[in-house]
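Complex shown without one protein chain; remaining protein chains in place.
Each chain carries a letter (A and B) given by its place in the written order, and its residues are counted from 1.
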Amino acid sequence: MRIVLLGGGGHASDVLGALEALNAKSCNGPGIFIEVAGILADDDVAPERFGHRGIRQIGNIDDLRHIDATHYIACVGYPKGRKSVVDRANDHALAPFTVIHPRAWLSSDVVIGAGAVILANACISASVTIGAHACISNGAIVGHDCRIADFVSVMPGACISGNASLGDGCMIGANATVLEGLSVGAWAAVGAGAVVTSHIPENVVAKGMPARHA
Amino acid sequence: MRIVLLGGGGHASDVLGALEALNAKSCNGPGIFIEVAGILADDDVAPERFGHRGIRQIGNIDDLRHIDATHYIACVGYPKGRKSVVDRANDHALAPFTVIHPRAWLSSDVVIGAGAVILANACISASVTIGAHACISNGAIVGHDCRIADFVSVMPGACISGNASLGDGCMIGANATVLEGLSVGAWAAVGAGAVVTSHIPENVVAKGMPARHA
Partner (left out) sequence: MRIVLLGGGGHASDVLGALEALNAKSCNGPGIFIEVAGILADDDVAPERFGHRGIRQIGNIDDLRHIDATHYIACVGYPKGRKSVVDRANDHALAPFTVIHPRAWLSSDVVIGAGAVILANACISASVTIGAHACISNGAIVGHDCRIADFVSVMPGACISGNASLGDGCMIGANATVLEGLSVGAWAAVGAGAVVTSHIPENVVAKGMPARHA
């Protein structure tokens, strides 16, 4: 398959690392072969940013209509920006590509939405559902029976305890913790290191231990 | 071997995920073969909870005396409940089964008690001792020379620094940290995200950064 990355920042770097690991993995059978067509981004990407990987910017996101590729990955770290890119990509014929780093661990009954990205050392327990275009970053842990909706970002090292529910496009900061059975509302943001001890409504920013919001 | 799980909640899901990973692992030689006889639980377990894995509830915990199995695993996440189940199991002839997820990493000189459960991405350093029926959960880190007593629960992402000592049945919350050389007393509970900077006595609940108790 031939993939185009939408976005040229740090999240694209992380996704490229995962694609290289998928191409290279030597345990669990042969690697798969993923070819990267290039980067589409609205801002100019410095050639040296991805040049050492043999990859370069080949246009802006509206050029998606002209691109010789079968799949895309929305490489934007934050939920709103990622949704915006996906909305534009949906006008075209490419399919979203779902990335699971070979160093992630997922229970066999996890259900993952199209375009989700699961990075290295993430750990996803039994009976979890992960929505479309959600991102579970390096070393993040998702406990049993969690429901992770579309466009969610779980940042590195965050821990979502069992039976929790994360609404569309919410963001859980690095090393933050959500306690068992709680919910975080759509498009809310939980700060780095925060500990969520009660339900968090939609669209708020919650910080601290315990997490408080305005 | 043929194993019965005691408890039908989320911790049973986590343990089943680890058993599947042990059966399936394709690196480091062939997988082992673990057959799960079923779930024993005092409360009714919905058939759909484990049905997709081909596993069902076959009685309550007192039915252990009738069960055709060689080993049991106490699948209760919290220390006191787990000890209570183990006390009942000890009246019968089954042996406790010790679970080490193939994606955990343990130094070669770690000593692990019977019935302990070590989940995915846990990391246990040199010269650590882990007690009977202790649980080291996903992504938790135990530093060199730690002494982890029986029935302890170290929750996901928690970090126990080197030379620390955790007493019987204490619980260390998700993403919490215990600093080097400190002790947490028996049956104490350390809250999620807390940072333990002094010795914690038995039976207290300690929360915050630094962790305070009543």
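Please note the rule applied: a residue touches a chain if its C-beta (ideal position, glycine included) is under 8 Å from a C-beta of that chain, and two chains touch if they have at least 3 such contacts.
All values reported here derive from a predicted model rather than from experimental measurement.
**Q** Per the definition of touch given earlier, which of B:21, B:117 or B:141 contacts the omitted chain?
**A** Going through B:21, B:117 or B:141 one by one, B:141 is the residue touching the chain not shown.
**Q** Hey, which of A:34, A:95 or A:192 is the one touching the hidden chain?
**A** A:192
**Q** Quick one: which of B:117, B:136 or B:159 touches the chain that's been left out?
**A** Checking each option in B:117, B:136 or B:159, the one touching the absent chain turns out to be B:159.
**Q** Which listed residue (B:67, B:179 or B:204) would be found touching the missing chain in the intact complex?
**A** Checking the options B:67, B:179 or B:204, the one contacting the hidden chain is B:179.
**Q** Determine which one of A:37, A:114, A:174 or A:205 touches the chain that has been left out.
**A** Among A:37, A:114, A:174 or A:205, only A:174 touches the chain that is not shown.
**Q** May I ask you to list the residues on chain B that touch the chain which is not drawn?
**A** Chain B touches the chain not shown through residues 27-29, 105, 107-109, 121, 123, 125-127, 139, 141, 143-145, 157, 159, 161-163, 175-177, 179, 193-195, 197, 209.
**Q** Counting contacts across the full complex, list the positions on chain A that touch the omitted chain.
**A** Considering the whole complex, chain A reaches the absent chain at 10-11, 13-14, 16-17, 20-21, 24, 26-27, 52-53, 77, 101, 103, 120-121, 138-139, 155-157, 173-175, 191-194, 208-209.
To be clear about the criterion, only the chains that are shown with their structure count from here on.
**Q** For the two copies chain A and chain B, what rotation in degrees overlays their C-alpha atoms? Round to the nearest 5.
**A** The rotation relating chain A to chain B comes to 120 degrees.
**Q** How many angstrom lie between the centres of chain A and chain B, each centre taken as the mean Cα position?
**A** 29
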